[in-house]
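A protein chain is absent from this complex, but the other protein chains hold their places.
And then subunit A:
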């Protein structure tokens, strides 16, 4: 699938009608992801019931690739366990940097449309930002530690 068709068929749908867009009043984990290179900034908030992500939301200012990635990410990890989410984070990251064999076994499903981003090095960070932010949220303690949370998300983005 070439890039223009990715935009036309998938990304724009999620850009126009992002799923799980907004804030979450009873979130017990959240993180702010920031890409200082382009100014993208999104916040991911989730409610972890035991090990299960039972609610998740995101909001922020970003390009269409980042927003669509966040929208599809939240739709995918909702109802999944923390471990399953971490697997998706790892696979998504490998895919967009070209380290994942999409012919082999993976759990990405529809998220594989983002594979085309690997040909656009300058846009890889846009696609990956929501996933880094989710990872930071899952590994942060709670909403109290916003400073540390933001720092860890920023570090992750720059990695």
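As a convention for this text, a contact is a pair of C-beta atoms (placed from the backbone, for glycine too) under 8 Å apart; a residue touches a chain by one contact, two chains touch by 3 or more; residues count from 1.
Basically, contacts and distances are computed from a predicted model.
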item: Missing subunit (named according to UniProt) among the choices "Helix-turn-helix conjugative transposon-like domain-containing protein", "Cysteine desulfurase", "Carbohydrate ABC transporter permease" or "Iron complex transport system ATP-binding protein"; value: "Cysteine desulfurase"
item: Residue of A:62, A:76 or A:133 touching the missing chain in the full complex; value: A:62
item: Hidden partner chain, touching residue among A:19, A:80, A:93 or A:123; value: A:123
item: Positions on subunit A contacted by the hidden chain, ascending; value: 3-4, 7-8, 12, 15, 37-40, 61-65, 120, 122-123, 126
